[in-house]
Each structure stands twice: as structure tokens, then as C-alpha cells.
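Every protein chain of the complex appears in place save one, which is left out.
Chain nomenclature is as follows: A, B and C, assigned in order of appearance, with residue numbering initiated at 1 for each chain independently.
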Amino acid sequence: MTKAQSLWNHGVKIGAIGGVSVLIIALVGMIESFGKRDIISGILPMGIAMALIICILVAYIAANKTPICEKSVKFANAVISGFVTSGFLALLVAIGRSFNIRDMFVGASPALYKALTAGIAGAGGIFLILAVGLICGIFAGILIILNDLPRKLIINALATIFVLGLLQELIIPIFKSWDFGVTNYLGKLFYTQNGLTIFGTVLAAVIYCIISLLWKANQDTIKTTYKDLPKGTRKKVKTFGFFVLAVFLIVLPQFLGLFLSEVLTIVGLYILLGLGLNIVVGYAGLLDLGYVAFFAIGSYVVAILTSPEIFSFGFNFWQALPIAVILGITAGVMLGIPVLKMRGDYLAIATLGFGEIIRILVLSDFLKPWLGGAQGIGAIPNPNFMGFQMVKPQHIYYLILAGCMLVVFISIRLKNSRLGRAWMAMREDEDVAQAMGINLVATKLFAFATGAGFSALSGAIFASKIGSVYPHSFNLFISINVVCLIIIGGIGSLPGVVVGAAVLMGLPELLREFAEYRMFVYGAALVAMMLLRPEGLWPEARHKIELHGDDETQTQTAA
Amino acid sequence: MILLSIQEMTKRFGGLVALDALNIEVKGKTIHSIIGPNGAGKTTFFNCLTGFYRPEEGEVAFEGNSIVGLSPDRIVYKGIARTYQNIRLFPNLTALENVMIGYHVHLKSGFLGPILGLKSTIKEEAKAKEVALDLLKYVKMEGKEDALAKNFPYGEQRKLEMARALASQPKLLLLDEPTAGMNPRETQDMMDFIEHMRDELGITIVLIEHQMRVVMNISDIVTVLDYGKMIAEGLPEEIKNNKTVIEAYLGSGDAADSH
Amino acid sequence: MKNLIRVFIAICFLFSIMAVPAVAGNVVKLEKGEPVHLAYWFVTSGPNTSLGMDSLRGAEIAIEDFGGKLKGHPIKLDGQDSMCGPEGGQAAASKIASDPSVIAAIGSSCSSAAKAGVPILWKMGIPNVSPSNTAPLLTDPASGPDFDGYLRTCHNDNIQGAIAAEFAYSQLGLKKAATIHDGSVYAESLQQVFSDTFVKLGGTITSQEAVSPGDTDMRPVLTKIASGGPQFLYYPMFIAESGHVTRQSKEVSGLENIALMSADGSFSPDFLKAAGKAAEGMYHSSPDFSALGDSYTKFLAKHKAKYGMDPEAPFHAHTYDAVMLILNAIDKVAVVSGDTLTIDRMALNKAMHETKGQKGLTGDLTCDENGDCANPKIAIYKTSMADIKAGKMSPKPFWKKY
Partner (left out) sequence: MFQKWKDRVTVTDIVMWMIGGTMLLLCLWGSVSTIRAGLYTSSHWIDFCIFGLAQGSIYALIATGYTMVYGVLKMINFAHGEVFMSGPFTGYFVAMAFWRSDFLDTHPVLGIIVIFGVAMFVSTMIAYFLEKIAYRPLRSAPRLIPLITAIGASFFLQYLFRGLYGSGINAYPDIEILEGFWMIFGIRVLKIQVIVIIAAVLLMLVLYNFIMLTKVGKAIRAVSEDKEAAALMGINVDAMISTTFVIGGMAAGAAGVLYALMFKQVHFFMGFIPGIKAFTAAVLGGIGNIPGAMLGGVFLGLIESVAPALFLDGLGIIAPYQLKDAIAFSMLVMVLIFRPTGILGERLSAKKA
């Protein structure tokens, strides 16, 4: 490949891809509406920061992908692609100012152009965009040329600043809730009403650099020290680690404040759901898209038994909970029977249908006298634990934590049992599994029932946490989200479920105020994650063996 | 002693008659080979025996009891195990897990046992693991129990599949072309191994095989199928000189419809 | 990516260690320069966006009119998308409820969101005023203590549904009616009130049908309705579904010429887009803006100047009044000591419930102990061909009771 070809292939083409991405972000309105929030107060609005990040990233990728080792070519590619990327935006501004494209693209507003050109009218604004693109390209080029250490430091420091700015809505209330001299001072040092202070920005970057340098200098010693410990001591360290983790989990909500605890409970409910579906999909390999049905059944059973609105059964939460779980399991078996003979995608659509049937029935006017119809069921009392009313998310958190612990325990125990092996054999090859003496009917039904039981447990807690249940809460998206989270986490992996739930449910909740673009980013992230890490964020241990083992096979077959 | 007796077994796929009124008897503790050109119905025969297909007509008696129409998992409980022509291991499970799944029929624990950590369950699991490790050792694969099945080379995958089949402690073992794709040395190992199973473990073996050298060397009795019909049966020497058999193999060159 | 995650985790960890338990109380203390924080939870996405955006604009104008400051503290308005459903309502309310600086909430747009969200807000002691929840049960005394912190400046469905029934029975003189709802809290309760009143007046309900949100093919259900031979069809749903019913009812034999009526949930120019020419001659019940007088004209002028357009939905004025109600009450209960401003949210809730005769855009607001503050003026509008051509809902009521 000649240099000229590389400039075209890597500089211009990747720049064009970047240009389209930036254009999309601008036209869907992200730059404009994120422009109201500042990363650095008065200097850098979040929308612009996003455009800059894309521009730099694209230039960096363009340079990084260049197969020619000459630094000058890499640098040139970075500059070209940065420039091309900004060219798309410049073009948008030029066209948008002269023609009315707003009839079609609602995001192409004067406010967008103003944000992009920093308010400079005429050609000046367009030149500004191009110049900034060029600077981004040069910056990325410099990053490429730099050594590993300073490059990493710069990138991570910038990332820290961006994250601090992005999460300001979460961090400021925590500072505030302290109401304590030092923290008030710290809060004001870092943040204004909108964005980081300049001093705070610099300080955060410096603190980050110092910490990471310290860690870099010492990490090897720490790791080797741990490795050199005798086995007994290492085990002790591990036990101690577990202990610390347990203590951490227990005190966590006390430190987190209301909203983060609320997010934790949401994540926890999804972990419960994910662990259940992990048995059905991850272990037994049965793709179930109607998993929400059991969640709904759990919720509604608790609602009907405890709420005085429709019937006055007068159960309390603890009496209703086992009934909910048992009915969930029964429903799991009942769903399981008709779909026993279906495979793969036939199973997926049949279960999806089951989920929808349950939701529609709950919503229907026909069953309204018993299930509340569209008006749902309200006034579900909070759980009462030994005379203590669990009202706040912090209290519910413990309930969910206990549930998660129980379910994780059951999952681990089952996985390494005869039943667990039968599930996995069935996942791998149904016919052979049967030829090994595995009763497919019983094994499948056990999988459905166990998953359904976990899901119903989650639903029961959900109902008592929210205090009211509505048919609309049990839509297909819950099922889809749960499937996504177990695969994003790493299919069949228990820690994967936790990570998946935290990333797919927790992160979007944290960034709730960007609700309009939540699904947009969520969708893009799902695609990107699957393309970059198809095995999931925390894959099951055996997949690690596999990566390891692959080389082994190759050498063996070669021999 | 007759372990397995098949009478008038017929299997059709639409208009095609895959097995045509087969009558075969397999004596205990023998190696019984089934040979025949491609498409003769050998694998279909195995599938019918193991319950994967249900023959339209005929009777199969194993140790005197009818097993026709039983589901494959029940047939395993009766004491029949099999391997596959194109190896079908559980690719993403470890070698140990593969073999332990073979031992499934001898375990009893259900749902609550493992959760509550019952003593019987723990004991049972330990036993299962021991049996599986022993079997791996038996097929000379000790120390590789934690590798994933799909990462083994071809020969070891064959052996692993064999170990998995043995784990169910069958009385009758159906082997579908166990030496396919092996070099002469591996083939010889496999032959020794098969004879070993008959002699030391006392397992009856029904063998589908294409390599005549293998068939002629280790078989106690040979049955020849062609177009779903039995065209000859007898000792290896008899078969070697049987005219119909030679015709079936050499005479008609168009017997190439594959299955 | 990996680094970002690592940084993120590090920061979360850092702050989880640093933070101490928040002393949750109902008293909010504001230091000098800290804003009086109001949070909205309207629908700002999905097919009912115009409903929420319209309210949001009303709220912004109200804050401007109030002067942007309260006792020297700036007024800050931000919020969440409650997505016109219980899911969104729960999540939005949780987020608002967990921000200790929120003094009062304004919302939600849709009753289903409110029913799910209000208890969450009130558990955290945040009083809430809604400009557009019309479901009766929200201020029903039977709804329990969860809704003690709930007020609304709009009419409730008991009024709107009853007026619609009266209009159909007495004014149009029709005796047989059918209803459709879409399974939302709003539509379901409105059609129920309508049916009950209509039957009480002496009419017959030929059928009460339901569709699912997102349905497009209404012809089969309309054919079923046609088999009962109604003279009047009432479908108080949102824009998309109402649009489909309006259009398709003209195509179903037996329903071509019957009277159609929807409610304020679809009283929006978007509805005319959705329904097209078929909307000619159909009725809507909606708040009566012509009765609002001078201050409303001024509001419209401000709206036009600020946003370059006329209001899109019927609840902007109610939102304006809701915000004014909150701000006036805060003004009453806030205690200044030095630079700090102390606001007791319980006292604020009480003060709001005791509001009497506050002059608002929608009339004089007087709240009762259940939280109903509206001075209900519901009128019936009829869409003419000229309205459709202009792409605006009829500005003049066709009929009113008072």
C-alpha cells in the first residue's frame, strides 16, 4: 500500500465515517440539548465535548489503523480524518443556514448552528469548525506519536474529567447531603451550578495522574507479594476479601444516598431476573423471550393477596411471597409443557407470545374485576420485617440483597449437580443429551420452573417496592432487557449477570436526565459491545480456558 | 445367550424404505459388525435401536423385553449406549463433564439434593467424579479432564466419546465407525481397545465399520446390509467370500446415494 | 472503553466511601445562591410529546412571570421524562424523589404515570401538583395517604366524562352510544364515567370496547361496534389511536354518519394531522379557554414571542397555574434567616391545600382537602373544515354548560 493510498483509505474514509457519526449526533439533537449542560462551566458544553471526543477518536483510530509505520504518515492520517470529520459539520451548517431543512430534520435548528459555531455568524463560524477539526486531528496525531505512558495518562485524565462532568447531577447532591464544612467547601471547589470549575478540572486531572502513577509504580510489587504468600495465607486473604465484600455490600446503601440506592434496587431486581433467565438460556439453552410473564405473575400475586383494593385477603408480604413463588413455578411448568417439542426460534416466539398473553390478560376489561385492568392494583403495603416497615429503597435493598444471595447460592449449587450437567448437555446437543439418558421433558421443565421461580421472586419484591402494579410495567422490553443483560455480561456466567445488570440497567438509570437519547445510546452500545466483545464483559471461566486451549489444539494438530 | 433380537424391523422415509424387514440377533459378549455400502441403512439401524427413530414395523427385544417406541433416554436406562459417526461431544463442556454426563443414568439426585447439600448427593457426586476420572484414565486421557471437549484433537475426541458411552455402564455398546479418519496406528489402538472392552468389561459391541481390515480382524460375526436389506450374515471368513456381498460392494457402482 | 469503565467504577467507589447517610427530612435548607429547585415530570418523548412539551412551556413562562427569583434565590426547573405510562412515572418519580434539593414536583402529564409515581414522591415528602392528570381516583379520598401530597389544577374526569355524556344525551338528543378506550388509566376512567352518566340519564351503551395502544387497524372493532347500531361514539384516547378511529369510522358501514367525540387528550393540532378530513364535524371536550379572559390573551402573546408558535395541547394554562400555586405557597412558608432559606415541605403541602381564590389563567383556584384546585370550565368543541385546513383546533367552544 502506498502512502497516497493509505491517506485515502485511512485518512479520508475513516474521516467520512466519523463525519457521518457526528452528523447523526448533531441531527438527532444531542449536541444541542446536551449543550445546556456544561462539562467545564462556561467553557465546554457537553454537546460540543461529545463532538470533540468523536473527532479525536476518529482521528486516533485512523492513525492507529494505518499499516505504515512511518510516524509522519500516521500523523497525516490523523490530521486528515479530523479535518474531514469536521468538514461534514461545516457542510451541515453551511447548508442548514441557506436552506430550510428543518421540515425534515427537526434537529437542524438555528440553536444547533449557534452551538456549533460558538455563535459566530457567517463564514467565520464555518472556519472555526474546520479549524477545531484540524486541531483535534493534530491532537490525536500527537497522542499517537507519544510514548505509551504519557498517552495513557492524557487519555485517562480527559476521560476522568468527562465522567466527572457527565455525572455531576449525581455527585453534587452527594456533596450537598453531607452538609459538612469540608464537603461544602470541596463541592464548591469542584463544581459550579452547571459544570466543573476550571480549578476543579485541573485538580481532577492532576489527582488522577498522581494516583495512577503511584499505582503503576507499585502494582507489580503488590501483585508479586500476593503471589508469594503461602497458600494458607492466600486463602485467608481471600476469605478476608469476601468478608470485606460482604461488609461493603451491607453498608453500601447507607453511604449511597437515596437515588443511588434506588438504582441499586433496580439493578438488584434485574440481577434476580437475570440469574433466573441465566438458568433457562445460559444453562439449558432455551431461548425464552416471554420471561416477563413470571415477573408479572409474582407481582400480581403479591398485589392481589396484600392489597386491600380488590380483594381483602389481608396477607402480609411474607405470607404472600411463597405463594407468589410457587404460582410462578407452576406457571413455568405450564408454559413449559406446550413448548417442550419446539426448538430454537420457534421456542422464542412461542414464549414471547406467552409473555404478551399474560400482559394482555392482566390489562383486559374482561378480567378487570379480579386483576384491576388498566387501573392496576395500588396500595400494596411495604414489607414488614420483625415489626420494621421497609419503606425506603435502602430497606428494600436488603431484601433484594438477600434474594440475590439465595438465588446465587442455588444457581451455583445447581450448576455443579446432575441437573446442571443435564441442562448444559441439553444446551450443547439435545439429541445426544437424550441418548445419554437425560429425560428432556423433566430437565426442560425443571429449567423453566427454576427460572420462573426466581423471576416470580423478583416480581414479588418489585410489587411491594413500588406499591402498585400496572399491566404496562410488564411489557416485552423487560424480557428483551434481561436477555440482553445476560449475554452482554457473558452467557452462563454468574458474575456476568451482575456486571450485565449494572451496565445495562444501572448506567442508563444514572444518566436518566438524558432520557430522550437513552434508547439511542443503549441500542448503539448493544451493537458495539457485541461487535467488540462477543463473549461478554465477564465471560464464564470455561471460556477463558477455551482461549487458552485454542493455541494448544493448534500446536497439537500441527504436530 | 441372545442379548438383542430384532424381528422384521422396517423403517420408511416417505417412499424410501431405509430398513426392510430386518432380522438380526446379537449374542452376548460378542463383537457384531454391520457393514454395507453407503446408504445401506446402517446408521438408520442404530437410530432405530436407540429410539431416535421409531420403526414402522417390527419388534426389538433387549434382554427379552421389547424396547420399540421407548424414548432414547429410557433405552439408555435399559443398558444400551452409542457413539456417533461424526463425533458428537458436548463441545463447550470439559472432558470430565462430558464423561460425568454419561454417568447420568446411575445418579439419583434431583432438584433439592444439591441445593440443600444432602449427604447422599455429595457422596454420589464424589462417586461420579471418581468413575469419570477412572474412565478417562482407562482411555489414556488422564490429566486432561479440565480441557474443553472441542479443543481435543480428533483421535482423543473419539476416545472421549467412547469414555462417555462407557460411563453409562452399558451392556450393549453401539459404535458407529469408530476408526473413521484414523491412521493405521490409531486404528490398531482402537481395535485393541474394542476387543479389550469385550474381553475385560464384558460388553457386547455392535459395530458399523467401513475398514475391512478392522471388521475382519475383530468381529465375531458380520452382518451385511444393502438397500435396507440383510444380504448376508456369518463369520468374517464366510463374508469375505460371499458372492452377493462382493457384488454389492463392487458390482454396482451406482450405490452412491448418501444419507 | 475499558479505561472509561475503570474510571467510572473508581469514581463510584470513591463517592460511595465518602458519602455519609443523608439526613432525610422534610425541611430543605438553601444556602446563599442555591436555587429553589422545582422538578417536572412530563412526557417529553413518544407519541404524546406535545402534551408534555406544552406543559413545560407553560411552566417556563410562569417562572419568568414570577420574576425568576424567590426571596433572592433563583428558581431552577429541571425534570424527567415520565413517558405517559406507569413505568416512566415510577422511574421519573424515583429520580426526583432521591434528589434532596427538590422542593416540589410538577407533573405528571398522564394519569397512569401519576398513579404510579405520586406515592413515591410523597414517601420522600415531596408535594406534587399536576396540571393534566384527570383520572378521578387521584383525588378520591379513598386513594389513601399516598396521595396526601397531591394536588391538581385541572378538572377531573368525573366532570369531563359527565359533561360529554350530558352533551350527547341532552344536547344532541342521542340515546345509544358506544365507547372505546386504549387501556390507559386516563381513557379507561373517562369512558367509564361517560358510560355511567349516560346510562343514568336514560341512554343505552351498546358496547364498551377496548383496543391496545399501538393498534392501527380499528376497522374490525368498529365493525363490531357498528353491529350494535350506536348513534354516538366516544373514544377519549390519545392522538394516534383517536386519529385512527376517526379516519376509519368513516370507512365502516353503519358508522359513516354517527357523531364522534374524543376528549382533551387528543385536543391538539397533531390530531388534525392524524385524522385528516375525517375530523370534520367531530367533537372534543376540553378546557374552555375563551372563558379565561384577559390574562390568557397576554399569556398567548408571551408564548408566541418566546417559542414562535401557539400552544400545542390544552394544558399549558393549567401548568402555568400549577407553578404559580407552588411558588406562591413556597413564598408563604419559606423562612429566611440570614442568607439561608428554609422550606418545610410539609408546611408547603399544607399551604398549597389551603390555597383560596388564587387568580389564575384558568379561573380562580381554590383547593379542597383532596387536592382538587381546578375551577372546571369544560366546553365542547366542534371541528370544522376550516379548522382542518388551518391545522388548528377550533378556538371557540361549540357548546358549554355554564
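Convention: a contact is a pair of C-beta atoms (placed from the backbone, for glycine too) under 8 Å apart; a residue touches a chain by one contact, two chains touch by 3 or more.
From a predicted model like this one, the values you see are computed outputs, not experimental measurements.
The residue touching the chain not shown here, chosen from C:Glu34, C:Asp54 or C:Asp270, is C:Asp270. Interface note for the absent chain: among C:Gly183, C:Gly203, C:Pro236 or C:Pro287, the touching residue is C:Gly183. Looking at A:Ile53, A:Ile360, A:Val391 or A:Leu511, the residue that reaches the missing chain in the full complex is A:Ile360.
Among the residues B:Arg74, B:His106, B:Lys144 or B:His210, only B:Arg74 touches the chain that is left out of the figure. Even with one chain removed from view, subunit A keeps its contact list with that chain: residues 24, 27-30, 103-107, 281, 287, 337-346, 348-350, 352-354, 356-357, 360-361, 363-366, 431, 441, 476, 480, 483-484, 487-488, 491, 517, 519-520, 522-527, 530-531, 534.
Think of the hidden chain as still there; on subunit C it touches residues 45-47, 49-50, 183, 208-212, 214-217, 219-221, 223-224, 226-228, 239-240, 243-244, 247, 251-253, 270, 273-277.
We take it that only the chains that are shown with their structure count from here on.
When you average the Cα atoms of each chain and compare centres, the chain farthest from subunit C turns out to be B. Summarising the inter-chain contacts, the pair of chains with the most C-beta pairs in contact is A-C.
Averaging Cα coordinates per chain and for the whole protein, the chain whose average falls nearest the overall one is A. For this pair, subunit B with subunit C, the centres built from the Cα atoms lie 72 Å apart.
Note: centroid distance subunit A to subunit C, computed from Cα atoms, is 32 Å. Touching two or more other chains at once is no residue of subunit A.
Shared interface positions of subunit B, i.e. residues touching 2 or more other chains, are not present.
Per the touch definition, subunit B reaches subunit A in the complex via residues 50, 52, 71-73, 76-77, 81-82, 84, 88, 90-94, 97, 100-102, 104-105, 107, 109-111, 113-115, 117, 121, 124-125, 128, 146-148, 150-153, 164, 168. Contact residues on subunit C toward subunit A in their complex (touch as defined above): 1, 3-4, 7-8, 11, 15-24, 29, 31, 35, 44-45, 76, 78, 80-81, 83, 85-87, 90-92, 94-95, 97-101, 112, 115-116, 119-120, 123-124, 137, 143-144, 146, 181, 183-185, 187-189, 208, 210, 212. The touching residues of subunit A, counted against subunit C in their complex, run 152, 155-156, 159-160, 163-164, 167, 171, 173-174, 176-180, 183-184, 193, 208, 252, 254-262, 360, 363-365, 373-376, 378-379, 391-393, 466-468, 470-473, 475, 509, 512-513, 515-516, 532.
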